[in-house]
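The other protein chains are all here in position, but one chain of the complex has been omitted.
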Amino acid sequence: MGKMTWVIPDGFLPTKSLGEQPSHEAVCVLNLTDADAKIDLTFYFEDKEPLVGFQATCGARRTHHIRLDKLRSDSGKEVPRGVPYAIKVESSVPVVVQHSRLDSSQEALALFTTIAYSG
Amino acid sequence: MGKMTWVIPDGFLPTKSLGEQPSHEAVCVLNLTDADAKIDLTFYFEDKEPLVGFQATCGARRTHHIRLDKLRSDSGKEVPRGVPYAIKVESSVPVVVQHSRLDSSQEALALFTTIAYSG
Amino acid sequence: MGKMTWVIPDGFLPTKSLGEQPSHEAVCVLNLTDADAKIDLTFYFEDKEPLVGFQATCGARRTHHIRLDKLRSDSGKEVPRGVPYAIKVESSVPVVVQHSRLDSSQEALALFTTIAYSG
Partner (left out) sequence: MGKMTWVIPDGFLPTKSLGEQPSHEAVCVLNLTDADAKIDLTFYFEDKEPLVGFQATCGARRTHHIRLDKLRSDSGKEVPRGVPYAIKVESSVPVVVQHSRLDSSQEALALFTTIAYSG
């Protein structure tokens, strides 16, 4: 069950947060295999070259809800706020990926989610 | 129509509820077959072994919106609140599964949904 | 492009509406063919037999956002409010189906959507 490459065209980290929950996105990975998954994330933009060097792991028989507002690249870079991006997720073993956003930039939070696309 | 195994990577039960509707998730099953479906749910976590022993049914030509905030395992365990999890749904007959969350932890409710992934 | 049978496991019509927009669901059909589509909707429940006799049309090269809060069956029945249901959509020609809910039962509206499942 799963695939090794997934994409998410609609990525965006709101710049504002109100209330108890910060605005964020999560790349939610489920690894049903018996091997740990090494995960590489690439971020695509409208007007500049893709950003690479973002890594995460998801253990065997584990989930990892990778918080994009907390993610740092090998060289310490953050995912940029307030600009449209898209995401490619590559895993060393088959996994399933779902992407969700919580936007608390207005007085009540809004949520969306979708299973990512795997071709 | 349908599959016997479905997964949902982004599961989460908010700890707070405001207003008339409690924060909850539902695993919505549709069984178009002429046989009742026995359903097993397994919950996967970021840092501990999967939780098993959660069962439900969905009658022939019926739907069952399984409320995860009300679900109890064979041994009386609840689905934990406030921690990220993922869900595997296994059915004895082909079914279709959709997953939805209602979050009323702020002053207005938020909703999300997706058809689950079946490989 | 499209299929003749689609299903939506998570259907629900909220009983309350606040503000300008009534709580509702829409079964959104897109017909890219050159023939009009005859559409039959069947509603499945948790504890009773399916409801049939709900019909709609979607013209050639047209969309129809079928409002479930306004739909009436051949015999004048409404889709029941406040109870979980699931939907099967059958079309006389291939179409694409998306399902959305607007919930305005609290002080701000909430939305969700997904492409329906076609097997």
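For reference, chains read A, B and C in written order, and residue numbers begin at 1 within each chain.
In this section, a residue touches a chain if its C-beta (ideal position, glycine included) is under 8 Å from a C-beta of that chain, and two chains touch if they have at least 3 such contacts.
Because the structure is predicted, anything quoted here is derived from the model rather than measured.
*Asks:* In the complete complex, the non-displayed chain touches which residues of subunit C?
*Replies:* 1-2, 19-21, 26, 28-30, 32, 61-65, 96-98, 100, 102, 104, 107-115
*Asks:* Given the full complex, what residues of subunit A touch the hidden partner chain?
*Replies:* 5, 7-12, 44-47, 49-50, 84-86, 88, 101, 103, 105-108, 110-117, 119
In this text, only the chains that are shown with their structure count from here on.
*Asks:* Fitting on CA atoms only, what is the rotation between the copies subunit A and subunit C? Please report it in degrees, nearest 5.
*Replies:* The two chains, subunit A and subunit C, differ by a rotation of 180 degrees.
*Asks:* Whole-Å distance, subunit B centre to subunit C centre, using C-alpha means?
*Replies:* 22
*Asks:* Averaged over CA atoms, how far is the centre of subunit A from the centre of subunit C? Could you give it in whole Å?
*Replies:* Whole-Å distance between the two chain centres: 31.
*Asks:* Which subunit B residues touch at least two other chains?
*Replies:* 107-108, 110-115, in rising order.
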